[in-house]
Every structure is written in C-alpha cells, then in structure tokens.
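Note that this complex is displayed minus one protein chain, with the remaining chains in position.
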Amino acid sequence: MKTAVADTVERGPAVPRRRRFAPAGRASIVDRVALAIAGLMVLIALVGPLLAPHDPYSVNLGQALHAPSADHWFGTDANGRDIFSRVLYGARVSLLATVIVIAVATLIGTIVGTLAALGGRVADEVLMRICDIGLSLPAIILALGLAAALGPGLRSAVIALCLTWWPGYARLVRTLVRDVRDAEYVEAARTLGVSTPRLVFRHVLPNSLDTLYVQTTLDVSAVMLVISGLSFVGVGAQVPSAEWGAMIAGAAGNLTNGWWAVVFPGLAIMLTAVSFNLVGDWLRVRNDPTLRGRRS
Amino acid sequence: MTPLLELDDLRASFPGPDGPVEVLRGVTMSVAAGEKVALVGESGSGKSVTARAVLRLDRDASLSGRVLLDGKDVLGLSERAMRDVRGARIGLVFQDPLASLNPVMTIGWQIMQPLLIRGVKKKEARRRGVELLGRLGVRDADRRFDDYPHQFSGGMRQRVVIAIAVIAEPALLIADEPTTALDVRVQAQVLTLLRELAAERSMSVLLITHDLGIVAGFADRVVVMRHGAPVEQGVVDDIYARPQHPYTRGLLASVPRIDDDPSRRLSTVDEAALEGEVR
Partner (left out) sequence: MTAVTGVSALSVRNLVKSFGGRPVVKGVSFDLAPGEVLGLVGESGSGKSTVARCVARLTKPDSGEIRLGGRDVLGASRRELRTLRRDMQMVFQDPYSSLNPRMTAGALIEEGLLVHGIEPDRRKRRDRATALLETVGLSAADADRHPRSFSGGQRQRIAIARALAVEPKVLICDEVVSSLDVSVQAQVLNLFRDLRERLDLSILFIAHDLAVVHYLCDRVAVLDQGSLVEIGPCGEIYRRPAHPYTRSLLDAVPVPDPAAERARQAV
C-alpha cells in the first residue's frame, strides 16, 4: 500500500501500522530478572574478589568437605577451600575468558565479513572458503591440539575458541552488510560524493551491526559453556584454578559426599548462561520490529 | 428503500502501547444498490480501515457502531456466517495484485474457488471462470486459465483478482486502491472494466482511493475522509463543483491537472485553518 510510506507523524490518529503499536519490546518480569542476574554476574566479575570472605586458594585439609554453613555459605571442597569465595573469583575467570573470545571473534568476523561483502567477488569467494574451513574445525579437537602444543590451560582453550568462533560472525556480518550495502541511503551517500571509508564506517556498519550485538549476547552463554566444558575435560583451566568448569571437574569425584562442591559452580554457570540468553533474546525482539508482540 | 450497505457511527480502535488507539471515529455513510461510491482520503484518514471493518478483516480491531448489509448488522455475525458474506455478498479487490494471488496455484483454480466452495460443479465453474476472464479482456482465456500468476503482467493480474472477487456475483464490490500499482493506461482500462461490470450486473462498488482524478470519472457519490471520520459526502458533481468543507477544498486545489494553466500555483490544505473544525 502506498501508506507504507505515509505521512502520519504530525497528524491525528493514523492507521495503525501494526508493528508500531504492538508492545514495543518492553522488558517483561522475566527479562528484568535476567537483566538483573546478568548485571550481577558482571558486577561479581569486576568486584567479586573484594567480597570474597576467604582466600580461594588457601588449602586447609582440616576443613575439607564441610557442608554449607554460616561461615562457608557454599561449603568447602576436598581441599578445604571456601567454595563461595571460589565461585566469586571464578566469575572473573569465566566471564573474562568468554569476553575475550567474543571480542576477538567479533573483531575478526566483522573485518572479514565486511571485506567479503564489499570487496568484490574474488575476495568474497576466498574469505568465505576460509570461513568454511574454520567452521568445519571442532573447537574441542583444536583445543586438544593446542593443549598438546602450548600446554593445557585457559590460554589454549581461549585461542582455540577464538579460532573456531569468528567464522560464524564473519558469515553473519557479510549477510548483514550486504543487506545494507544496497540500501537507498547508502546510494544517496554515494551520490553525495562520500568516500568509501566514510561510507563503510558511517553509513553501512552502524546500520548493519545491531543483529551482531544481539548474537554476541546470545553467544555469551554458549562460549562460557564450551570453556567450562573444555576445563571440565581437562584442556582448559587446570584444576587448582577457580574456574567454574575446572571446579566441577575437580569435585566430581566427591559428588556423593560433597554435592555442594559441584552444585554451586554448576548453578553459577547455569544462571549466567540462562540470564545472558534471555537478555540476548530480549534484545533481539526489541531490535527486530517484525518479532515484536510475537513473544507471549 | 433500505440501502445495500449502511454504516452507522462505525468506530474502530486498535491496541496500542498506551491503550487503544481510535482509528475510526464515527463513520456514517451508505451505498445504495447499484451505486458507485468513492471513499477518498489521504494516508491515515481511515479509508482502508473502513473497508476492512465492513468485512471484519482486522482481527485485533475492536469495532462498535453498526454495519448493516441488507439491513442486517454484520458486526454481530458469527465467523462462519461472516465467511458467507465475504465473497458471496461482498467481493474484495486489493491494491497489490501479486500479493493477493497465491503464487503456487493456477489462476483458474483461484478463480473457481468461490464457486466450488459453494457447491458449483467443476465443469460449470470452469465455464463461468473462462467466460468472465474473457469478458475482463484476457485474450485466450481458455488457455491462460491454467497459467500461474507470475506468467501475467501487473494489469492482467489485477483482472484476475477482479475475476476472483466478482465470480460469485456479489452485490457489492469493495476495491481498495485497485489501480494504484498500475501504469496510467492500464489504470484507465481497469477502471473502465470495473464500471462496465458494475453496470452489467447492477453491482454496487465501494472504491477506496487517494486519487481525486479517478473518483471524478468513476463514482456517483463521494465520501471525503480525514482523521477517521467523513468530513463531507455527496454527489460527485456537487462536491467537485462546490466543496463545502475547507479540507475538501484544499484537497481539490492541491491536485495538479493537465488541463490547468501550470503557472497557477497549487494551493495546499491549510492545516492551521482546519484545527478548530476537526474534533
């Protein structure tokens, strides 16, 4: 209909374009709780060590495997270390590793994706084939290989994840940039005589990366789970380190007589993963007007 | 004599973020049997919502007032009874012929549907479909009956859409911007066809449009809408010769005409002067 480009702003009641009047991606209670938890996790990652009541690394075998109490809220592990303090410290390790992976992958993915979308057919072909190779590498195999080459540790896991995670972003960015590339306002900027770098940074990228931000938020949980998983199987953070996955790995043997040493770090992983997922989902709905109001 | 269609203080509102938004604020008008009425307005005037409200096409709209078809209020009808009204009593033509045709079905199948679901035999339905399509100026109608929508040009598609709308011989045809997507020469042909069809079948037509030019050549009466309510209605010649409402005057004066002296400056709708009058 012609009214799709209608003159409705300053007039009286307009024919409702459904999307505009649908509940405009407002945060529901669940969304707010998720936002609060995600925010809390980030806060803990920043200031957690200041709040920790005990040293997370001090071994005290006399206090081994104490159940949760007033002194040790989450109990102690087999070495008598305070689990509450370790979970607080672990937030920094887990989230920092996750943020590094996502930041690096986003940066590489954006550069490669933009070059592929704007650089002509040859560049597109070459870069996308490289992406295919990256996508075909399982993170865990690469991590095992790197662990063998560089020695096991969080560093190997992070490098392995960066190498396997960026191609997904590159493909996404390529699609997003191609959509915007032919938009009329980009053509308008071209006819104005805007230079190519300015065209890319001022007109194309700001309008194409919304979806990418949402994707990265959604990926926080996925990356964190993989890092914890790698730590759990022994190619990520190593056992004494206060990383949630490594904590679970170290305590798994005592599950029957010290469930708290597994459950609390597990809960921390789950809460963080779920809350970031919900926040990502909420951002997605908020940014995409066609999805507004669809969610019950 | 009761008119075929009568709207009495029809109001419609849609859910909005800050409560319901009233989009129709009391539309009262009528269409007599065999009459061609044009509903004219700019975007946001509520002209399309009015047409859709008659057929209750917008599910999230809350409607009040009365929509009388042959004296019976359709707002109270069940969804099942409403289905009989759509198609059988009222046919509908939308602006975009491509969007209103199913791309994976032959146009013949789509034209026959309204008859088949009412129990007409397939052979008879096909005969009537081909005949109608031929009447609407599609050459080789018998052969083209089994073609798909993408094999037709825009103007031909709109003829197919019209065929679907009128095959069940409705008493009223509602055409919502039927020629806006078409080139000017095809527009003229389609309007002529609609006019002839209405005369042959003494079918009433409610034409929704923003184009004051096509109204002049098509309608018997015109209803000018603004902000969800009619500001003026009457016989076409009267409204065009002696518009009473300042909005109608402004609208008519803002249309460029090829039979006018181009040095005469177009005047525009004087929003400020209208402010006091609208509500």
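A and B label the chains in the order they appear, each numbered from 1.
Just so we're on the same page, a contact is a pair of C-beta atoms (placed from the backbone, for glycine too) under 8 Å apart; a residue touches a chain by one contact, two chains touch by 3 or more.
This one's a predicted model, so the numbers in the text were calculated from it and none came from an experiment.
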Residue among B:E6, B:E42 or B:E232 that touches the chain left out of view: B:E42
Those residues of chain B which, in the complete complex, touch the missing chain: 42-43, 154, 183-185, 187-188, 192, 210-217, 236-237, 240, 250-252, 254-260, 262, 265-269
Hidden partner interface residues of chain A, rising order: 2, 4-11, 183-185, 187-195, 198, 202-203, 206-207
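By definition in this document, only the chains that are shown with their structure count from here on.
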Chain centre separation (chain A, chain B; CA means) in Å: 51
